[in-house]
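What you see is the complex with one protein chain gone and the rest in place.
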Amino acid sequence: MAYELISGCQAAALAAQRAGVDLVAAYPITPQTAIVETLASFEAQGELKGEFVSVESEYSALSYCNGAVAAGARVFTATSSHGLAYMHEMTQWCSGARFPIVMVNVNRTVGAPWVLDPDQGDSLSQRDTGWMQIYCANAQEVFDITLQAFLLSEELLLPTMVVFDGFYISHTYEPVDVPEMEQAREFIGPPQFQAQVVPGIQANLHGLSTGEAQLQLVRKRHEDMLRAPEIFADINNRFEKVFGRGYMPVEAVIPEGAKTAFLAAGSTAETVRWFLPELESCGLIQLRMFRPFPKDELGRIVEEHGLDRLIIVDRNCSTGTGGYFAQETRAALYGLNERPVVQDLLLAGGIDLTEDILAGAAQKSPGDGFVDLQWGVELR
Amino acid sequence: MKITDYTMENELMYSGHNACPGCGGALAVRYLTRALGPNLALAITASCWSIIAGAPPLTALKCPILHCPFPSAGAVGSGLRRGLNAKGHYDTTVVVLAGDGGTFDIGLQALSGAAQRNEDYIFICYDNEAYMNTGMQTSSATPFGARTTTRPYPLFKHGQKKDIMRIMAAHGIPYAATASLAFPQDMENKLKKAQEMKGFRFMHVLSPCPPGWGTDSSDTIHLSRLAVFTNFFPLYEIINGEQWRMTYHPEKTRTPLKEYLEAQRRFRQVDEVTIEALQEEVDQDWEGLLKRVSTSNAEK
Partner (left out) sequence: MSDKTEQAVYEYACGTEPSSLNKTGGWRLAAPEKAKRLSPCCKDCLLHSEVPDWMEAVKGGRWEEAWQIMSRTNPFPALTGHVCFSPCIENCNRGRLDQELDIPTIERAIGEWRFENYQPRKGPRKIKDPVAVVGSGPAGLSCAFYLAAEGYKVTVFERSPIIGGMLALGIPEYRLPRDILTKELAILEEEGVSFVTSRALGKDMQLPELASEFREIFLATGAWLPREENIPGADKKGVYHALDFLSMINTREHPEIEDPVVVIGGGNAAVDSARCALRLNGVNHVSLVYRRSRAEMPAHPPEVEAAELEGVELIFNANPAEIKAEAASGQVESVTFNYSKTNREGLIVDKSSTFKKDCGSVILALGQEPDYSVFNNLDREMAIFAGGDLVSGPATVPEAIRGGRLEAMNIAAKMEGRSGPEVPGFSEQPVGFEELNLLARPDLELQDRQKEPGPEAGRCLGCGTCNSCGVCYLFCPDVAVDWLNNSYELNLDYCKGCGICVVECPARALALEGGY
């Protein structure tokens, strides 16, 4: 194993390179810029199999991918924050058209005002667009999962958004095991999907249709996406055999006897994992897959460990409701016989997650001044 | 061109599509697919053609059509071109079809980006001078004086029609041309010429819309012809953004603009004074065009 000291952005770019993408179309935005620059430098050095195109906007970046993937090309793009928001029409179009596009989103607050901190609201507000979303906790995960995302997307004919935090991951240098090109290429293989646009074959793709046809399409898309945890697990089993590591859609680290667990996605999961020894009888549930939401897997973990309390780390806020992850968790566990208490720890905007905050949140147990929504800033 | 050289086998457009009777846009696509086909892939942005092309299980064209959202056409076409290249389909001609909204307005960003990068495909704007698919709302291609549903009677569109050809010329693209449905030979020649070139090629086709313009469906060709004869829509081409060349000079057929305007109910509220002013504008534009033509000839 050869570790390289690279940033999350570089890890994402390397994964796209190793995946042998035919086309990268992208537009720069902080904190995603390093991905664009790294891919451009690969092209400059003749180390990119496909083409890298600097386009005029994020909207065009995704549109560009749209055209190329329709022809059967493996495509990649990356964005962040306002860029993702600007793509909103195209994100839905891509999933509706069943285009297996892989996009990296580096979390950053959506203004106003201009804020660079890694609020997750940019990607979470895209949760209903038909994209699979996987949150990475460190640069190694960024590399591995971005690479795997091509297989996942191509298997399910759905786009995948690989998400990680701005700065905490995007700009932090970590030792990452980057497989050799050949090994990575052998694992991922050539594009595994049929082109929709094939010259000489008449096909009127994604034009006018009916509500009833859309019902069938939405249903199929939903049912296909529900297969994602299983496919993701399969891919990781194979990945593990080759590279010696693998991931699950949800993972738990629950110390013996612990009845409380933090649920976190992205770099916050890594932070919680770091402080676990300091937090008495608290566990961690790391949520990687957010779409589809791994409801069954989460329920199994809760029941298996008899957890009675979950503290959800939400570096986001859906104004008027609270954190996205907390909402989703509550909804997912509603069917359990023994429902745990779900407490929402809000870090919206993007303050650092410190030991104080974690400890403070853990202390606020039911009957001890419990509130179901706790602003992290009050616990510092 | 001999019309009789064409047979139904040359046609890439099927009967039974969903265009209104007398649709200029339908005819534009019939010409362009026939001229550029059969190895053709089309990206169509939100426009009347989103409907005309038919709903599953039907298709109106004998080639792949990739529909795409309104602002995206320029980029989708670029991606499609490179995607096809990646798959080895270098010989396939990629065409992006957009209405005036998808070209002049919401699609301008992607169009400009693709043109600036000199992406290798043909962008065709069928211009019916308003948002016709949604029912005749003003676009920046709507000519001064026209009534629309967002400038209803007694209001009418103020401000000049955007000069998309000069915008495209300013991008320095290898080829840009105007075309009229009444001059199918000219249109075909230009399309074939464009097809033989590489890089970004642009065509602007005036496409009369009978329900939108308030004209008889039978007058589509007649109006297309009048638009050329009145110099409202001159026929020319621009090579590399510099060499301007007329492809039809209406010396013998020059007609007062009034005749063109009066044939359309959308201009019915335009009074004599305005008609005169419009005539002057058309004359000025024409002089400007002639100047660009003669200047570029001199440079040659």
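For reference, chains read A and B in written order, and residue numbers begin at 1 within each chain.
The criterion applied here is as follows: contacts are C-beta pairs under 8 Å (C-beta built on N, C-alpha and C of every residue); 3 or more make two chains touch, one makes a residue touch a chain.
Keep in mind that this is a model prediction, so the values were computed, not measured.
Trainee: Given that one chain is not shown, which residue among A:41, A:183 or A:216 touches it?
Mentor: The missing chain is touched by A:216.
Trainee: Specify the residue from the set B:54, B:79, B:113 or B:145 that touches the hidden chain.
Mentor: Answering carefully, the residue with contact to the hidden chain is B:54.
Trainee: Could I get the residues of chain B that touch the absent chain, sorted low to high?
Mentor: Listed in rising order, the touching residues are 1-4, 6-8, 11, 13-24, 26-27, 30, 53-60, 62, 181-185, 210, 216-222, 225, 253.
Trainee: Considering the whole complex, not just the chains shown, which residues of chain A touch the missing one?
Mentor: 96-98, 155-157, 192-194, 196, 202-207, 209, 213-214, 216-217, 220, 224
Here is the rule we use: only the chains that are shown with their structure count from here on.
Trainee: Roughly how many whole angstrom separate the Cα centroids of chain A and chain B?
Mentor: Between these chains, centre-to-centre, one finds 43 Å.
Trainee: Note which residues of chain B are touching chain A in the complex, please.
Mentor: 18, 38-41, 43-44, 50-51, 53-56, 58-69, 71-72, 74-84, 86-87, 89, 91-92, 109-110, 112-113, 116-117
Trainee: Along chain A, where are the residues that touch chain B in the complex?
Mentor: Residue list for chain A touching chain B: 22-23, 25, 50-51, 53, 55-57, 59-61, 63-73, 75, 89-90, 93, 195-210, 213.
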